[in-house]
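Quick one: the structure is below, and I'll ask about it shortly.
Heads up, one of the protein chains got dropped from this complex, but the rest are sitting where they should.
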Amino acid sequence: MRRILLASLAPISAIVFSLIVASIALMLVGRSPITAFGAMWDFARTSTSVASMINRAVPLYISAVAVAVGFQMGLFNIGVEGQYLLAALFAGWVGGNIVLWAPLHIAVILAVAIIVGMTWSGIAGALKVTRGVHEVISTIMLNFIGFSVIAFLLLNYFKDPNGSSLNLATPPLPPSGQLPNLNWLFGALGFSEPRGIDLHGFAVFAIVVGVFYYLLVWRTRFGYELRASGINPGAARMAGVDPNRMIMNTMLISGGVAGLVGLAAVFGNLQSYTQDFPRNLGFNGIAVALLGRNHPVGMALGALLFGFMDRSALILDLKDTPKEVVTIMQGVVVLAVVIAYEVVNRFIERLEIRSAAEATREAVEGAAA
Amino acid sequence: MRTRFMRKGVYVALMLAFALVAAACGGGTNETTTSTAATGGTETTTTTTAAPGASTTTTTEPAGMPGEGVKVGMAYDIGGRGDKSFNDSAAAGLDRAKEEFGIEVQELEPTAGGENREENLRLLAEGGFDPIFAIGFAFAEGVDRVAQDFPDTTFAIVDSVVEQPNVLSLVFAEHEGSALVGAAAALKSQTGTIGFIGGVNIGLINKFEAGYRFGAEYVKPDIEILSTYLTEPPDFSGFNDPAKGKEAALAMFEQGADVVYHAAGGSGTGLFQAAKEFTEQGGSKVWGIGVDSDQYNTVDPELRDYVMTSMLKRVDVAVYTTIKNFVEEVPQDPITVFDVKADGVGYSTSGGFVDDIVPQLEELKQKIIDGMVTVPDTLE
Amino acid sequence: MTDMRTEIETSSAPAWAANRWMRLAALIIGGVLLLAVVQSVSDTSELTTSGTWAAALRLSVPIMLAGLGGMFSERSGIVNIGLEGMMIAGTWFGAWAGWSYGPWQGVLLGVAGGAVFGLIHAIATVTFAVDHIVSGVAINILAAGSMRFLSVVTYTPESGGGATQSPGIKSQIATFDVPVISDFFNWLEAKRIFFVSDASGIIAGLTSNLSWLTVIGLAIVPLSWWVLWRTAWGLRLRSCGENPYAAESLGVPVLRMKYYGVVISGALAGLGGAYLVVVQAGIYREGMTAGRGFLGLAAMIFGNWNPVGTMVGSTLFGYADALRLRQNEAVHALLLAVAIVLVLLAVWSAIRRRYTPAIFEGIFGVLFFTWYITTDSVPSQVVAATPYLVTLLVLAIATQRLRMPAADGLRYRKGEAV
Partner (left out) sequence: MTEPRDAVELEGITKTFPGVVANDDVDLTVREGEIHAIVGENGAGKSTLMKILYGMQSPDDGVIRIRGDVVHFRSPKDAIARGIGMVHQHFMLADNLTVLENLVLGSEPRRGPALDFESARTRIVELGSLYGMPLDPDELVETLTVGERQRVEILKVLYRGADILILDEPTAVLVPQEVDELFKNLRRLKDEGVTILFISHKLEEVLAIADSITVMRQGRTVATVSPADVDVHQLAELMVGSELPTPETTESTVTDVVELSVVGLGSRNEDGRWDIEDITFDIHRGEVVGVAGVEGNGQSALVDTLLGVRRADAGSISLAGSDITEASTRDRRGAGVGIIPADRHRQGLLLPAPLWENAMLGHQWLVPYAKGPWVDKKGARDRTAEIIDRFGVIAPGPDVPAVALSGGNQQKLIVGREMIAEPSLLVAAHPTRGIDVGAQADVWDEIRNARRAGLAVLLISADLEELLGLSDTLYVIFRGRFVAQLDPRTVTPDELGAYMTGVGVSR
C-alpha cells in the first residue's frame, strides 16, 4: 500500500505543481485561480464537454501509444507528427474516392492509413538499421519532408475538384465510409446526450488500439523481446533477438499506429483531409505517453486529462482569463512528471534493493538454520 | 516502480480517483439535464453572467441605446484582435457598433492551431448571443453545423458562403480590390516591374494575386510582375514570418520592382521594412501596398511613407452593417457580396501618395461596377 | 567537407594547416566557378548576386546561432531538441524589450529569455537526469504556451499588438558597408565579367549593408571555436561530453559544466530569436521561428558538431531559402549544379577505383540532369524540403564520418563511474 502511494505520488505531485505554476501565472496577471479553475471544472461537467473531452483525447491517446511502442525498446519516434498527417491525407483521399460496402470501406481507410504511417516510419527504421542514422534526427527531418510531400500532393493531385479553393481538401467521405457516432452511450448510461458535438465512433478504435498495445507489449513474446531490447539490447541480442529486425518492426508498428491518429479527425468532424488539418498531435502524444508512463491505462488517463484541459479552457475566455494558461500547465505537467518519476524511481529503487537484500539475508539465515 | 504489481497499484489508485471524478461529473450532468428541461434550451450551467466582476469585455451600456439587450458574439480566427489584418478589421466594426448601439459583446479567440473554432461558436450560441459572427472561411463547416442546432440564432460568416436559413454570408470580392491596387502599382511604377508576395500558396491568396495581375496588366499590358509565396500549405508559417516577407520583398526591389503588394498577413510588415531599407540605402524610392485594412494607419509611423495604398477589405463595414441591420430589424440577404460596387473593397488614399492617379483608378472602378470589366478570381 | 572539419579539431602541424586552407580555398573557388558556369548556361541571374548572398547571410544567421547553441549543449553531453522553444523565448523577449526599450535591449533580453529555458532544460536533464529528448519536447511545448500567455496578457491591450503579435520594436540596429571592399566589389559585380563578377557579387553581398548584430553573430563562430578548442574551460566542457566520468575523476565540476553548456545553448538560441526580431522582422509574431530551431539542429549535425561546419550547413540552408524567395528559376538551375557535382564526384570515385559509389553518383548525376532538362521549375514544396533532405542524405551517406560527442545524450550521475 505504501508503494502504491509512493508511485502515484509522481503524477499527482506533477499535476499539483502545474496547478501551482498556473495559479501563480494567473495571480501575476490579476486573475483569481480559484474562479478560473472552478469555472473550468463546472464547465467540464456537461455531457457535451465530456464528449468533446473524449474526442480530443482519442487522437492524443493513439498518438501516445504510437510513441510508447517505440519507448518500450528505447526508440524515439518523434515522427508521429509527419506520419499521421501523411497517413490522414492518403486515407482521406482514398476514402473519399471510393464507395464500397460500409465495413469494407472503413477497413480500406484504416488499412491505407496504417500502411502509409508504416511506410513513413519505415524509412526512419531503415535508415537506422542500414546506415545507423539516429531515429530522432531522421524523424524530425522526415516530418518536415512529409509536410512538403503533403503540400505537393494535396495541391496537385489529391484535392477535391468540386471543393472550395479556399480550403483545399480531399473529397468528403461518402456515407459508406462514415462511422456512426456514439451519442447513444450517454443515453444508455442515463445522462443527457451531448448537444452539437458527436462522440465520434472512432473512439472505439482508440480502445482497440489500447487493448492491442497492452496485449502486444505485456502478453506476447514479441512484446517481451521488445521490452528486453529496451532494457538491455546486449542481453536481448545474446538471447536471439535480432536488434535490426526489432528496430524495424517497432518503427513499423509505431508508424502504423501513428497512421491512425489523424483518422480521428477524418472520421470525426472533418470527413476529409483538409489544409488546416489538426497539427501537433504527434508532439502532444509524446507528452501524454510520458504522463502515462507508457502504460495503456495511464496514457488513457493522461489523454483524458489533456482533453479535459483543452475543453475546459474554452470557458476561460468567457471569464476574461487567458486560456493560454492551460498550455503552460500542459508543458509544466510534462516536465514535472518526468522529473517526479525520476525522483520517485530512485527512491523506490533504493527501497527495493534494500528489501530484496533483507529478504536474501533472511533466506540465507533460514538456509543456515 | 518497475515491478508489475506496483504499477498496477498505481493505476488502480488513479482509476479510483477518476471514478470519483466521473461520479461527480455524472451528478452534475444529471442536474444540468433537469435544468435544461426547465429552461428549454441552453444546456450549459455557466453563462457569462455567472461570475460578476470577472468580466471586463462584457459591458452593458446605459439604457436608452437602440441596441440594448442585443448580445453580439464574435469568434475570431487565428490571430485574433491585434493581427493588423481582417480580425482587427472585424473588431473595428464591432467596436463601432458597440459604441453606437450600446450592444453587449463577447469575443472569443481560437487556440494557436484553431481546432476549437466550432466549439467557440457553440459556446456563444449557448450563452444566448445573437447574432454571432464567425470571422474567416475556416469557420464554414462549423457554422453550418452550429446553425442547424441553434435555428433561432442568427449567424454571420465572413469570407465564406453557408447555405442555412439563419446564416448571413458576408463575402468579399478581394480580386476586385486587388485589381484596383494592381492598377495603382502599374501606374506608379517607374521601372515597369512590380511584385506580389503571398503568405501561403492557397486559393484565397491566389485570388488576390489574380486580381492584382489583372488590374496591372489592364492599365499597362507590358508590365512585368514578380510573384512569390512564402510557404506552402500545410506550412502556414508564411502568414507569420516577417523575416521571410522582408527577404522576398528585398529580392523584388533588387530585381527592379518598385511597387510590391502583399497578401501575407503578419509577414507583411517585412515588406514595408524592406521598402524603407531599400530606399534609404541609396536605391530609388520603392513602395509597398498594404492589405485588408488601411495599413498606413497600422504600421509603425516611420514606415508610413512607404505604404503607397492599401487594398481595403471592409470587414469592419460588413460587421457594422450587419449589426446595424439586426438592431434596426432590417431584413438582410442571405448572401451579401461586398465588392467594389458595395464599397466593400477598395483602395486607400491615406498619405496622398496615389492622389495623382485617382482618376484612372476611379475609371477602372466604375468599369468594374458597371460590369464592363470582369476581374478573374483565380489564376489561369 | 567532412574531413576538413575533423581536421580542424585536432591541433596539427603548420604544414597540415596550410594544406587545409589551400583545400578550403580550392573548394570555395571551385564552388563559385560552378555557380558561374551554371548561371551562364541556364537562364538565371540570382545565383551569385550580392542580393542573394546578403539574403542568404541574414537567413542563415538565426539558424546558425541555434546550431551553435546546440553545439555547446551537445559538446557538454546534453542533447538539445528544445532549441526551437528556446528560440521562441528569444523572439518574444527580444521583441518585448525591443518595443519597450530599444533594439540592443531586445538582444540582451532575448538572450536572457533563451537562457532561462536553457536553464530549465539543464535542471531537468542535469540535476534530475531526465531523458534529454523528453525534456526537450516538453520545453518546446512549454515555451510556445507560455509565450502565447505572455502575449495575451502583455500585448492585447496595446495598439498594434495582440495575442499573436507584438507592436513594432523601437528602432533598428544600425547597418554599415565594409569600407572600400563593399564598394569595390559592388563595382566589379556590375561589370558582368564571367566568374570575376560572380565572385565579386558574393563578396559584395557579404560585406554590404551588414547589421552589427550580423557581425556579432558571425564573430561567434570563430569565438566558439576558440573557446571550445583553445581554452581550458572549453576543454573541460568537451570532456564532459566525451567522458564525464574521466572529467569527474580529475576534479572537473561536470554538473556545473553541463549547466554552462546548456544555458549557453539557450542563450545562443535566444540570440538567434532576437536576431529574427531585431534585424529581420521588427516585431514578434507567433510562430515566426517556423522550425528554425530544428534547422539549427540539422545544421549542427551536418557540421559534425563543429562551429565552422555548423556555419557551412546553415549557409547552405539559408542560401536555398534565399534563392527560393528570390527566383524560382535559380533554384531550378541548382539542379544542374547538383548534377555537375555528382558527375565530378563519380569521376573522382572512378579514378580512386571506388566503383560502387561511382556508379551511384553517376546515376544520380544523370537523374538530376534529366530533371533539369525536362522541367522548367522546381515545385516550391521540393525546395522547402531541401534542407531536410540534404541533412538526411548527409546523415545516411556520411554517418561514419560524423562524430558526435561520445557521451552525448547519456544520462550522467555524479559518482556512478564504473
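Here the chain labels run A, B and C in written order, and each chain numbers its own residues starting at 1.
Heads up, the rule we're going with is that contacts are C-beta pairs under 8 Å (C-beta built on N, C-alpha and C of every residue); 3 or more make two chains touch, one makes a residue touch a chain.
Everything numeric here is computed off the predicted structure, so don't read it as measured data.
In the complete assembly, the contact with the undisplayed chain comes from A:G223, out of A:G82, A:G95, A:G177 or A:G223.
The residue touching the chain not shown here, chosen from C:R58, C:H132, C:R148 or C:R238, is C:R238. Touch with the chain omitted from the figure is made, among C:A219, C:L250, C:I359 or C:I373, by C:L250. The missing chain lies against subunit A, touching residues 218-225, 227-228, 231-232, 234-242, 349-350, 352-360, 362-364, 367.
In the full complex, subunit C contacts the hidden chain through residues 10-12, 226, 230-236, 238-239, 242-243, 245-252, 400, 403, 405-406, 415, 417-418.
The definition used in the following text is that only the chains that are shown with their structure count from here on.
The two chains most heavily joined by C-beta contacts are A-B. Taking each chain's centre as the mean of its C-alpha atoms, subunit A lies 32 Å from subunit C. Between subunit B and subunit C the centroid-to-centroid distance comes to 35 Å (mean Cα coordinates, whole Å). Residue numbers of subunit B whose C-beta contacts span two or more other chains: 109, 112, 201, 232, 235-236. Across the assembly, subunit A contributes 147-148, 151-152, 155, 327 as residues in contact with two or more other chains. Considering their complex, residues 25, 29, 76, 78, 127, 131-133, 136-138, 140-142, 144-145, 147-149, 151-152, 155-156, 283-284, 286-287, 290, 322, 324-328, 330-332, 334-335, 338-339, 342-343 of subunit A touch subunit C. Within the complex, the subunit A residues that touch subunit B are 1, 3-5, 7-8, 11, 31-32, 35, 39, 42-48, 50, 52, 85, 147-148, 150-152, 154-155, 164-168, 189-192, 195-197, 269-270, 275-280, 293, 295, 297-298, 301, 304, 310-311, 314-315, 317-321, 323, 327, 341, 344-345, 348-349, 352. Subunit C meets subunit A in the complex at residues 79, 81, 120, 124, 128-131, 133-135, 137-146, 148-149, 152-153, 163, 291, 294, 297-298, 301, 379, 381-382, 384-385, 387-389, 391-392, 395-397, 399.
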